[in-house]
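One chain of protein is taken out of this complex; the other chains stay put.
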Amino acid sequence: MDVSQLWLHALQGTLILFFAGGALALVLGIIVGTMRVSPVPVARAVGAVYVNWIRNTPLTLVMFFFAFCIPILVGPRMNSLALATTALGVYTATYVAETIRSGVNTVPVGQAEAARALGLGFGQVMSLVVLPQAFRSVIPPMVSVFIALLKNTTVAAGFSVLNLGSVALYLSEIREPGRSDNLLQTMMSGENLLLTLILIALIFVVLVLLLAWVQRVLEKKWRVQR
Amino acid sequence: MRTSRIIAGLSLAAAAALALTGCNSGTPGTTGNGGDGSDQTPWTVATSVDLTGSPTFDRIKKAGKVTIGVKEDQPGLGYLDATTNKRSGFDIDIARWMAASLGYDQDKIDFKPIASQNREQSIVNGDIDFYVGTYSITDKRKELISFAGPYFVTGQGLLVAKDNDKITGKDSLTKDDVVCSATGSTSIQQIKQLTPAQTKEYDTYSKCVQALVQGQVDAVTTDEAILLGYAAQDPTHLKTVGDTFTTERYGIGLAKGDTALQTFFNNTLTDGHEVWQKIFDNNLGASGVAAEQPKVDAVG
Partner (left out) sequence: MSSVLYDVPGPRARLRNRILGVVTVLVVLAIVAVVVWRLAETGQFDGQKWSIFTYTGPWILLLRGLGATLAAFVVAAVGALALGFVLAVGRLSDHAWVRIPVGWIVEILRAIPVLIFMMLLYYGLPVAGVRMDPYGAVVIALIAYNGSVLAEALRAGVEALPRGQQEAGYAIGLRKNAVMRLILLPQAVRAMMPVIISQLVVALKDTALGFIITYPELLHYIQLLGGQVPFGTPLVPTAIVGGSIYVVLCLLLSYLAYRVERRTRRSPKTTWLEPPDGGEMTTATERIAVRRGAGAFDGTYQGPGI
């Protein structure tokens, strides 16, 4: 494997962690978020316990548990990328749940009561009145959650997953000195670790600034004056 | 009030934990290695050592203690017993011997555990004065640091589960096998170049061994001396297979260009053959490894 292949695999690793972890976080987060705003007290309590427990644990510890303890408990051979993705998804789901909860709570109660007073059923109240308004206040914080998820994919570097966070460590194995003709090649080859890490930092800065710009655009579009 | 109840609960838990710790002390049944009392060490602490021209030695003298990078999860070579907080192993004793030759007894040594991938960095940064921990001498590493020694020669081997009969050596590895080693080690590079097997990397070998016992990987590869230590610790689940397929020469990693210290260590090694033999018999000799002290490399 040569240098450009390694970088490609690292980028692949980061993207899988981001998209698959994000998908799992959305699914799990919507479930837990629904539990937290439901009229069933037990469901609310279970959701609160889950969210508060995971939120007060470092992501590194959650990944450690998934990378080393889950294989013992589950048995069959597991892929470290899958384990790290699951850990990321479980951790980020708590923030998704909280975003959904506070988003739902921004909708004034009067809106829902008026809709019910008009005789609309539960499905109609949700789809015509509540969710469109809740959507506007959920999306911008949700983008923040996903920005944080993108940055957190680097934590998998400590648990034998090849991604942009750990590529600098793997480069020392295949480095061939004296091969670089331009700055980009020097950065990618790992000869000068300072330049390599600056390159990785730049990649993240670009991606995060892009997402933050998307967030600002959405926020402006959906700004509501009451 | 609630706060006083929380405090009461926490102090009860703390008291219970303290009571528990009184139940046991010392190692649980494993054979303690030598080096318990300092009057029984194979080496003697030198007095009035004056080494000129070595920035590392000047730093040691200024600090009044030696900071040595080591491994702490390799039984027989560099191991920290979690219950007694005592370090033991061949590399640890070599490190103590080197420190003694500089005039620093065991209580003036500050051991720092450093994983494979961070060894060069910690020497370059000056976090440690030198490193003794299954550190193979390679040309690539010599670009960043210098080596004294070698003080031991071994080769790369394979560790597999006790009931694994498919893997009998390097040539029996197929592309369906997963071999584990440490990030940044020479072993992982060799496996990638010499065999079609898939690889998995962790920052320490002990994590690889755990993965092997759990069935997550098929084999662990690194220097045979290290593997034998693990196999001796858990003989019901692990065994080594095959012949060694590379040559690994362990050296003492130190700052690049510090030829004064390099020469000093080389001379200590060459002149102290009996000490080396005693250290070897205390540690690796017990597990059936046979070896003799190699000749040191030329300085530079």
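The chains carry the letters A and B, assigned in the order they are written, with residues numbered from 1 in each.
Criterion: contacts are C-beta pairs under 8 Å (C-beta built on N, C-alpha and C of every residue); 3 or more make two chains touch, one makes a residue touch a chain.
These numbers come from a predicted model, not from an experiment.
*Asks:* Taking the entire complex into account, which one of A:Ala20, A:Met78 or A:Val208 touches the absent chain?
*Replies:* A:Val208
*Asks:* Of A:Ala20, A:Val37, A:Met78 or A:Val214, which one is in contact with the hidden chain?
*Replies:* Hidden-chain contact among the options goes to A:Val37.
*Asks:* Using the touch definition up top, pick the residue from A:Leu24, A:Val90 or A:Ile200 that touches the left-out chain.
*Replies:* That would be A:Ile200, which touches the missing chain.
*Asks:* Identify the residues of chain A touching the omitted chain, counting contacts across the whole complex.
*Replies:* The list for chain A reads 35, 37-43, 46, 52-53, 55-61, 64-65, 68-69, 72-74, 95, 98-99, 101-102, 104-109, 111-113, 116, 122, 126, 130, 134, 136-137, 140-141, 144-145, 147-148, 151-152, 154-155, 157-158, 165, 168, 192-194, 196-198, 200-201, 204-205, 208-209, 212, 219-220, 222-226.
*Asks:* Using the touch rule from the top, list residues of chain B that touch the missing partner.
*Replies:* Listed in rising order, the touching residues are 17, 20-21, 23-30, 72-73, 75, 80-85, 113-115, 118, 121-122, 124-127, 203-204, 206-207, 209-210, 213, 230, 233-234.
Here is the rule we use: only the chains that are shown with their structure count from here on.
*Asks:* Using the average of all C-alpha atoms in each chain as its centre, how far is it in Å between chain A and chain B?
*Replies:* Whole-Å distance between the two chain centres: 38.
*Asks:* Residue numbers of chain B touching chain A in their complex, please.
*Replies:* Touching chain A from chain B are residues 117, 140, 143, 178, 183-184, 188-189, 192, 200-203, 207, 210-211, 214-216.
*Asks:* For the complex, which residues does chain A have touching chain B?
*Replies:* Those in contact with chain B are residues 1, 68, 71-72, 75, 77-78, 80, 158, 160, 166, 169-170, 172-175, 177.
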